[in-house]
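One structure is given below, encoded as structure tokens.
The complex is shown incomplete by one protein chain, all other protein chains being positioned as in the whole.
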Amino acid sequence: MQTACESVAAYAARAQAVLPPEIWHYLDSASGAGHTRRDNEAAFDAIPLMPRPLADVRGGHTQLALFGRPLAHPFLLAPIAYQRLFHEQAEVGSAMAAEAQQATMVVSSLASQPLADITATGVDAWFQLYWQAGRDATLALLRKAEAAGAQAIVFTVDAPVKHATLALPAGVRAVNLGPDPAVPAIGPGQSAVFDQWMMLAPRRDDLAWLRDQTRLPLLVKGLLHVDDAAHAVAVGCDGLVVSNHGGRVLDGTPTSIATLQRFRKVLPASVPLLLDSGIRSGMDAFKALALGANAVLVGRPAIWGLAAAGPLGVAHVLRLLRDELEMTMALASCARIADIPSNYEPFANEE
Amino acid sequence: MQTACESVAAYAARAQAVLPPEIWHYLDSASGAGHTRRDNEAAFDAIPLMPRPLADVRGGHTQLALFGRPLAHPFLLAPIAYQRLFHEQAEVGSAMAAEAQQATMVVSSLASQPLADITATGVDAWFQLYWQAGRDATLALLRKAEAAGAQAIVFTVDAPVKHATLALPAGVRAVNLGPDPAVPAIGPGQSAVFDQWMMLAPRRDDLAWLRDQTRLPLLVKGLLHVDDAAHAVAVGCDGLVVSNHGGRVLDGTPTSIATLQRFRKVLPASVPLLLDSGIRSGMDAFKALALGANAVLVGRPAIWGLAAAGPLGVAHVLRLLRDELEMTMALASCARIADIPSNYEPFANEE
Amino acid sequence: MQTACESVAAYAARAQAVLPPEIWHYLDSASGAGHTRRDNEAAFDAIPLMPRPLADVRGGHTQLALFGRPLAHPFLLAPIAYQRLFHEQAEVGSAMAAEAQQATMVVSSLASQPLADITATGVDAWFQLYWQAGRDATLALLRKAEAAGAQAIVFTVDAPVKHATLALPAGVRAVNLGPDPAVPAIGPGQSAVFDQWMMLAPRRDDLAWLRDQTRLPLLVKGLLHVDDAAHAVAVGCDGLVVSNHGGRVLDGTPTSIATLQRFRKVLPASVPLLLDSGIRSGMDAFKALALGANAVLVGRPAIWGLAAAGPLGVAHVLRLLRDELEMTMALASCARIADIPSNYEPFANEE
Partner (left out) sequence: MQTACESVAAYAARAQAVLPPEIWHYLDSASGAGHTRRDNEAAFDAIPLMPRPLADVRGGHTQLALFGRPLAHPFLLAPIAYQRLFHEQAEVGSAMAAEAQQATMVVSSLASQPLADITATGVDAWFQLYWQAGRDATLALLRKAEAAGAQAIVFTVDAPVKHATLALPAGVRAVNLGPDPAVPAIGPGQSAVFDQWMMLAPRRDDLAWLRDQTRLPLLVKGLLHVDDAAHAVAVGCDGLVVSNHGGRVLDGTPTSIATLQRFRKVLPASVPLLLDSGIRSGMDAFKALALGANAVLVGRPAIWGLAAAGPLGVAHVLRLLRDELEMTMALASCARIADIPSNYEPFANEE
């Protein structure tokens, strides 16, 4: 058996080596020229870290509570579709790893394995919900997630129209969804965007309706304008996942970390903000927490681990990220998550 | 037959693959070190896009009116010289594609096919006019364009002196022009620039004269200083095409999008401004519209389509751009062109 | 025998050529993505140099005094661990070179040769002290350094937890240290960072304790926050080595030269500040002195010399750096170190 990789970057390299090129490209690519994807990461790099040696951080830990439940650490597995593309153990493998590392897994609407099989691993699972073209089908999917034991719902709103960027191989499909929705026919002069796909997209009143359908915590993922975020909170949503979809939907959007800072400035401190898009290290996670995030979602790095080494790879990536976060906390004299300032200013007290 | 390309960038790659290297170089190159060309595109990339999901954009569309005529969308084919260099169907092929996609085509003074053949496709055609060394020859060319059915005149003023950067192959020439003008002889100590070529260049009084020669809408293309733009409007021109000639004339000029913003700040809102130079996607077009453009001209991308796949390629490039614009509008909650703000501030309402 | 290299960069190239790849990688690498390492050097490059020709600098020199002792010039050899990795003459070779070039050598706690052998060369030696998991072992090491003739102690505090990034070859080890400390065992749910390694790390009260254990000048190396620097001075430390460990500990920290400027603004002028991390030329040294440093430490460049040409290589690198500093001083009209302004503003007197 292969030895474990030594870093998250090494898992990326091994994943690229073992995946068929078109699958790697699908995983690695972003929309447009990829500016948003690169900007997400560069924005983290531009934030300085300020070590504070000689502090007493003995007995520190990374525990926190979210929606009333204790978490061992602030890393969640981001919802990634069709994980059978990357490894035969797929979502179940990711779930086993998350369970072993005490991580919550956000299961995609487009999971390639049955929800029940995933939650049977014992993992703490949230469910990522895509609108299903109408209220009935959406409600049916929500109920299926609740029945499988999902502990929270993450409603993704930034990708109303899917572009197929990969022809799915035989046997890989979204097994938890009902039949494809009927797409309205359009005539000459009509628009596939405005008269077809957007007819099936959720709207503001659908969000308010959805809020009323479940007692689970409801988070909205993919809002980037503060007015939209404030509206989601106003209609009763419990939290937000700050995300630009890893740069996969619209190239040129604001970065995830800049959006987090804008949201945190405006929203009540009691509203949990989870950051998705761009986390590549425990140092990045520290920066996100220090700029207002309550927790972070890990997307591509976890899949690098899955592709490279199956469940063990995912677990090791999570362990590497946890270790880096702990080390960064220790170097920054933060023994607990609450010690990390929520409005990070590395040069405060100067001038 | 080859399958269609999936993106504008893929058409560029295929065009490069099929064109003779010297023709590709001629198409792709820019003046000087190419700063202006790269800056044009980088300036678009630096403008953020702010999605506003959950809006109701059902039944939206991209229609607009320009000079009293309805347009299905804001994309025009930019005037590109000598299209027989790129494909045997040349300007007639581009016109067929424009007609199929309901796009207006701006036909170059240096078209390599007869005006009448181009307009016979039924395309909505404008005519791009170069000064013909004097008023008589210029007027003759204007009348020829009017006779062929041109609906507007685009007077290009930024390239008074032509540099031959390509030896035209046999059979490729500007078939709609009269004989070459007599160039003044110069003696020792005289300047080829000041005493020869600039003797044949148009001047301010020529613009005023030209305005009086036609009832068609007259646009000026290539002005970059706001005083020059204001002067053109003052002498009765109907609109401006904001352009630095795709970086092909003078390296180091301001970018097209920055110039658009400067012009829009100064000129009356009733003056149509069309942006040329740097549009590579429907997202770019959205940004141009959001910063004050009424419509946009597409140059190299259309020729990539022509070289790669003839009229079908041009049509497909236009379709891709339209789809991207519609998608961007939908994601930005703009159901109509008029919903796009004309002074885009993605972070307005914050602070 | 090989001819000498002509520049510090040439020594780097030769070192890369002669070292085994994994040793070169260990020397050359930095933590994370290497941002801090590159930023250290780029920050120097961004500081302009202002020549002042026609000055009278005859008879100038680079002498200075530090902790009451005269130095011929402001270059010290930085503490680099395990120099047998790079050349068989190792630390003794470096010491011979330093002695020949009148440079002080800061000997690492992780030296691969006995302290007594190193000081037997007659070099002016300081000793770099790592915390030894507790006070007893630390004190024992301190006493060993004092006994070997160390003239100052440099207490490094920025690397409480070591990551093994290289498996040491047989025969290369820290010969001056006692047996490895007993690492606390941890159980399930406990943290290797917080419950194991940080149990062995020094804390603020250990610094105060250490201060009381020696009459030698005590410098602290690796503090980056001005409050921490001020605290070290307050408890009686004699100086600071401004360092981010050459980017080898935590990626994303502030650059060495920026930290120097921040420290100099806040600390009394009487506190010596030595700059480590990023010095690649005598011009860099001039900039550091001009921005508040009293002296500078040279790390990788000295090892490039050691690997490329043994003691002669180290001596030549020091000579090249001295020559460059003298030349820069001469061009800047500074005949003496004291003529270099301590708050460099190349464009002062303008405006």
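The letters A, B and C name the chains in turn, as written, and every chain counts its residues from 1.
Rule of thumb we're sticking to: contacts are C-beta pairs under 8 Å (C-beta built on N, C-alpha and C of every residue); 3 or more make two chains touch, one makes a residue touch a chain.
Worth saying up front: this structure is predicted, and the values here are computed from it rather than measured.
Displayed chains that the missing chain touches over the full complex: B, C (touch as defined at the top). One of C:P20, C:P51 or C:G236 touches the chain omitted from the figure, and that residue is C:P51. Of the options B:A17, B:A147 or B:A192, the residue whose C-beta touches the omitted chain is B:A192. Residue B:V157 is the one among B:L64, B:A125, B:V157 or B:L260 that touches the chain missing from this view. From the set B:Q101, B:N176 or B:T253, the residue in touch with the chain omitted from the display is B:T253, counting the whole complex.
Interface residues of chain C with the unshown chain, by the touch rule above, are 9, 45, 47-62, 72, 281, 283, 323, 326-331, 335, 346-347, 349-350. Summarising the interface, chain B meets the missing chain with residues 32-33, 35, 157-158, 160-161, 189, 191-195, 197-199, 201-204, 206-207, 222-228, 249-254, 262, 266.
Going forward, only the chains that are shown with their structure count from here on.
Residues touching across the chain A-chain B interface largely differ between the two copies, under half of the numbers being common to both. Think of the whole protein's Cα atoms as having one middle point; the chain whose own Cα middle lies nearest to it is A. In this assembly, the C-alpha centroid of chain A lies 42 Å from the C-alpha centroid of chain B. If you average the Cα atoms of chain B and of chain C, the two centres end up 60 Å apart. Residue numbers of chain B whose C-beta contacts span two or more other chains: none are found.
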